[in-house]
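For this view, one protein chain was removed and the others were kept in their places.
What follows is chain A.
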């Protein structure tokens, strides 16, 4: 019975002391501790959400970069294609031009050759004529002592030449 009979003295001291402890600890210990914990948790929360946001932003940037890269790649391909088309066209036109030029030059050369040939033939003919005349003259000088026969023969030759 002794054990379960609360003494007035201890009840008094326990009540007074506990209430003082409760008050002082609340004011000078629990309040700053709880506030500090709360602040720290809030700052951690903030840091985490900021990191999450940064991650999302990074992802956005990455996607943007990817898009830009893809666009750049497409642009490059387009430019390359255009350039190669242009090059091909240039080559094609150059070839054509060269072919035309070549054809023209061949034609010209042919014409020139023809002309030269004709001139050469003419010259050969003339040379042959002169030579024949020379030869004939030498033969005739010996054969024709008479000037009249000479003249008549010359006339015949000339006629023949002009007819030709």
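Keep in mind that, in the parts below, contacts are C-beta pairs under 8 Å (C-beta built on N, C-alpha and C of every residue); 3 or more make two chains touch, one makes a residue touch a chain; residues count from 1.
Everything that follows uses one rule, which is that contacts and distances are computed from a predicted model.
One chain of the complex is hidden; its UniProt record names it "ATP synthase subunit a", one of "Aspartyl/glutamyl-tRNA(Asn/Gln) amidotransferase subunit C", "ABC transporter ATP-binding protein", "ATP synthase subunit a" or "Amidase".
Touch with the chain omitted from the figure is made, among A:39, A:66, A:101 or A:116, by A:39. Touch with the chain omitted from the figure is made, among A:21, A:48 or A:112, by A:21. Against the chain not displayed here, chain A makes contact via residues 2-15, 17-18, 20-22, 24-26, 28-34, 36-37, 39-40, 43.
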